[in-house]
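Only one protein chain is missing from this complex, and each of the others stays in its spot.
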Amino acid sequence: MFNFTVRRLLFTIPTLLFISFVIFFILDAAPSDPTGNLPLTIPPDVREKIRASLGLDKPMIMRYLLWCKQFFINEPLNLLDQWGLHLGDPDRLRVISFQTRSPVVDMIAERMPQTLWVVGMSYVVGVMIALPIGIISAVKQYSWFDQLGTFISMIGFSVPTFFTGVLMIVVFSTIVPRDSFFWFPSIYDTTLKVTDWASFGAQVRQMAMPVFVLALYNAAQISRFMRASMLDNLNQDYVRTARAKGLRERTVLLVHVLRNSLIPVITVIALGVPQVFGGAIITEQVFKVNGLGQLLIIAIQGGDIPTVQTLTFIFAVLIVLFNLIADILYGILDPRIRYD
Amino acid sequence: MTDTAIDIKPQRSQWADVWDQFKTHPGAVLGMIFFVTICLLVLFGPLLWHFSPHDMMIRDRNQGPSWVHPLGTDQLGHDAFAQILAGGRVSLLVGVTAMGISIFLGTFIGVLAGYFKRLDGLLMRLTDLFLALPLLPLLLVIIMLFRDTLRMAFGPETGIFILIVFVIGITSWMQTARIVRGDVLALKEQEFVLAARSIGTPPHRMILRHVLPNVMSPIMVSATLGIANAIITESALSFLGLGFPSDFPTWGKLLQIATERMTLNPAQVMWPGLAISLTVLSVNYMGDGLRDALDPRIRGR
Amino acid sequence: MKMKSILLGAAAALALAPAAWAGRGDSGHLNIIYWQAASIMNPYLSGGTKDIDASSMVLEPLAHYDENGNMVPTLAAEIPTVANGGVSKDLTSITWRLKPGLKWADGSPVTAKDVEFTANYCMDPAGGCQQLAKFADVTKVEAVDDLTVKITFGKPKPFPYGPFVGATTPVIQARQFADCMGTKAPTCTDANFKPVGTGPFKVKEFRANDTITLVANDNYRDPNKPAFATVTFKGGGDATSAARSVLETGEFDYAWNLQIAPEVLAQMEAKGKGTILSGFGPLVERLMVNLTDPNPKWGDERSTVKHPHPFLTDKAVRQALSMAIDRKLLVEVGYGKAGKVTCNVVPAPAIYNSPNNESCKTQDIAGANALLDAAGWKKGPDGVRQKNGVRLSILYQTSTNAVRQDFQELIKSWWKQIGVETELKNIDAAVFFGGDQSSPDTFQKFFADIEMYANNFDGTDPEAYMGSWKCSEIPSPENAWLGSNMPRYCNPEYDKLVAEMAGTADIKKRAELVIRMNDMLMQNYIMIPLVHRGNVAAAANTLTGVKLNVWDSDLWNVGDWARK
Partner (left out) sequence: MSAQQPLVQVRNLKMYFPIYRGVLRRQVGEVKAVDDVSFDIFKGETLGLVGESGCGKSSAGRAILRLYDVTDGQIILEGTDIAAMHGKELRQLRPEMQMIFQDPQASLNPRMTVASIIAEPLDEHRKLDKRARMERVFELMDAVGLNRDFANRFPHEFSGGQRQRIGIARALALNPKFIVCDEPIAALDVSIQAQVVNLLEDLQERMGLTYLFISHDLSMVRHLATRVAVMYLGRIVELASRDQLYEDPRHPYTEALLSAVPEPDPSLESTRERIILQGDVPSPSNPPKGCNFCTRCPKVMDICTQETPPFKKLEDGRYAACHLL
């Protein structure tokens, strides 16, 4: 398994390079433009000069190689710099955003906390409620619990977050009076630092609504897969055998069935994790969380190729990584699947 | 002889059994009735209803439900019921078709990758690539490349329909592919697959006969979720300028426009939301029932 | 001392404006929300309104426009004119004098060298300065002495107030930006995020595209201002939720650019927590008419002057299209208080507003039908007019935006009533306005018959704006589609008027010329103005001193704001 992992990791390098090139190619081909959002009062010839100053007059392949150099060489060296290890030319250019003229990696680092707090937490909460709901729904198929769970999860999945989010704000930020305990802020304060209980409370409050909205959405999907997979396995003979052996029902379910049912669910969960880092564009926008999703969407709208490229690439790395983790987990959960 | 008598029995085929089982699932039957009703409504409703979705009664804007407009009117004075009916046509068609493409692609790639070890690495890296692609720029590229060509070939509405369905389909198959592959990997090691091999069953029939039926249940879930996903994605696309022309209502778009006026005219946000949710719910129950009905182990119970 | 405070108290009670008398920082904390987040605090590297507004709290120009469009000195001691000798008689140079004793936020003195440096910084060809147009024709900027700076133009400039007037071209500190010239401009992240300025606030923390935290500038020239000690400038979300946070939840004090459904806005305002402010600049939502043929069959020559449009070259058709539109309804549906009916492309400032085109203010479907009938356009069996096999079928494009989509649908229905068939198309704004060479969907390429967008000019002088419709401004493959003459209008008479204006200094004469040009465009229906759009903002009722300014930054006088 270890060798499998290392080999796959080595194999990811050319894969990721290829992916990075494809992404760059698409970004370059896309018709959005860094001057597209500027006021029309800026005349066309000035726009051309702005484009030139951003290096957009150079051929695509040169710009790609430049990005590679900045991302794969200059950024790691810069990281070493911060750890006190100075190598090479200190004046090297980092990956600079078109829009903010600041290093993209720093912006990503700045946004990581709120994304992890809100989107990450919602994912954890989503999974935590989805698994038991899925399991119970399957074991007690067609019970009232199952029916209710199905109903809520379907609503949760089919009603988009741009609606549920606004609904929550209308109810809990405008209808509920400001001094009430049930009032929640509609705008996330990214500068809030948790230093004491009061600020912790404030943090929990401002996270409550976005986390709820997203968790509902995540839980809906995962609980569906969990339920289906459990149902599949509950009808297998080995379950009967296990019961016949006189094992306790709890053992049968939690040891035998659950383990086997988790395989497709693991895929879904693992595939969802990179999306945490991708941020939740709509929810972030509704609650003004300004995490990675918002960074990405603004960059895309602004034709900010270095930012989009870097974010998307990091995203790609995570996807490849978590797919690998999913594969390894398959091997652990199902000894029949062998990697050698 | 008895032979003939018994011969008739297998003619009754599994599908009859499946239907018998399906019928015993109240949720599934209810879901199906509901789904068929919605389909009929959106198919024939616009022909019967006395308002067209393009009628603008501009002086009767933002009205609540009334006898003339049972679901009220929107910000331009469109009859909401006519809009929901017309929007449903597009949304359902987009939802079902895009889901179909996505499920087909996902299952196809998942099965190939899981079954043929040699293809696994390549196909899974392809999946990684698609998962990693930034959706929005990709969409913009696709629009730029194909919108005009399709518009000229099929007219503005059909052209855009093909584009949207294609776009949603090719950007949402990856999860299905990964899940199916995982299941196939496990399934491939089962002895009955080996048994079929000893018979000399060629790979394509092996897949159709032995592999696919046994990975139906995650596919079914993906399909249900896929419809909802496609309906919502379509609305997001129309706000990127990739969607249907502005005077072409769809459920997702109606919901999104109405969300802004949620406090002003709550009814307008409720109807499209309800339509989407109930459709997805009914499809889900149908899928549930179908999955049960297709599984002989449950059918026997 | 005691006596003074009693007097002050009495005066305050009388004026009912105690805050105006308070000292620096007395009003505590101010929350501003911009639904587009600020990316950078340097207007020379970003022309986005959000960035210019954000930086206007920190950086200041020599002069501002006030809410009425009049220039008021900010860092300058007075506005130079020909009368006071500040502008040379031949109109080729302008000399600004700084107020004495000005200090940067770091305590160092503001000198004319800083102004000179700023000009050189922007005019560096490699820097990609986004305000370069403001420095058009500037040949030299030099510091005469510590407080005097002279700007020389290459040709007579009747309106020499381009550089350093308004929030788009503030003065930056030479010391801070010394190493940021040309290609190095983007590397100065610290300077771009935390510029040292002369404004009422200084940046404490800058989170790009998210939140800016500012504190009062200790060295601000007015010792009693600003009234707020700290400011949070939050970005992100959408206009509706920004409005909600001020008008409904009360979490924020000021929200910018609230282009949302008027009835929604009115409902929010009814909650009583805040007030909607609106003001009208020169922004006009208009339809551009394509005088050339966008038919794909022409390949690379589509939408170029080589192929005239099959029916939009007929003035009767253009006029009928305009007559069929009910502009009052458009205003009511799309903008409410934030819009006015207009029949001019230059509706403001008031002196430039032509009185000659009032007829368009009322819809006239019957008149339009009659006009088309007279011009020989007959209705076919499908209800669409045609002549010599040419059908009046229009592809109508615009950027994606809820109000624009509503407009499209309304206009389509009116045009249907006059026998014109319309196909609607909407394009992502970043693509539409992006000017990407490879995209067929840009507003410059104009591969459609009609397109709709809004445009205006910066500041109060429309000279450059009027030049947009010269023959030489027609976009075509030869000039890489760069050009602002979207209708592809070419009229030597019009060009002559533009040239005349460039040599006219007298404001009345200039206004006359603008009106003539405006009327020429309007009466030929080269473009069809729809709505004179205003700026809309919302301010909390507890806030005082807010004056919405459409000629300059929304936050131009944030130093004067206070809590009631």
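Descriptive notes on the structure:
Per-chain numbering from 1; labels A, B and C assigned in written order.
One rule holds for everything that comes next: contacts are C-beta pairs under 8 Å (C-beta built on N, C-alpha and C of every residue); 3 or more make two chains touch, one makes a residue touch a chain.
Note that the structure is a prediction, hence the values are computed from the model and not measured.
In the complete assembly, the contact with the undisplayed chain comes from B:195, out of B:68, B:122 or B:195.
Screening B:121, B:155 or B:213 for touch with the missing chain picks out B:213. For subunit B, the residues in touch with the chain missing from this view are 2-3, 6-7, 9-10, 14, 17, 190-192, 194-202, 205, 209-210, 213-214, 294-297, 299-300.
Here, only the chains that are shown with their structure count from here on.
If you draw each protein chain as a dot and join the dots that touch, every dot ends up joined to every other dot.
Of the two chain pairs examined here, A-C and B-C, it is A-C that is joined by more C-beta pairs in contact. With centres set at the average Cα position, the gap from subunit A to subunit B is 24 Å.
Centre-to-centre, using mean CA coordinates, subunit A is 37 Å away from subunit C.
Spacing of subunit B relative to subunit C, judged by their CA centroids, is 45 angstrom.
Residue positions 29, 31-32, 166, 174, 300 of subunit A each touch two or more of the other chains. Residue positions 140, 144, 263 of subunit B each touch two or more of the other chains. Note for the complex: subunit A touches subunit C at residues 29, 31-33, 35-54, 93, 96-97, 99-103, 106-107, 110-111, 166, 169, 173-174, 178, 185-187, 189-191, 284-288, 290, 294-295, 298, 300-303. The part of subunit B that touches subunit A in the complex is made up of residues 27, 121, 124-125, 127-129, 131-134, 136-138, 140-141, 144, 174-175, 178-179, 182-183, 185-186, 189, 217-218, 220-221, 224-225, 228, 231-232, 235, 252, 255-256, 259, 262-263, 269, 273, 276-277, 279-281, 284-285, 288, 291-292, 295, 297-298.
Across the complex, subunit C meets subunit B through its residues 240, 260-261, 263-264, 267, 296, 329, 333, 399-400, 402, 405-406, 408-410, 412-413, 423-429, 431-432, 438-441, 447.
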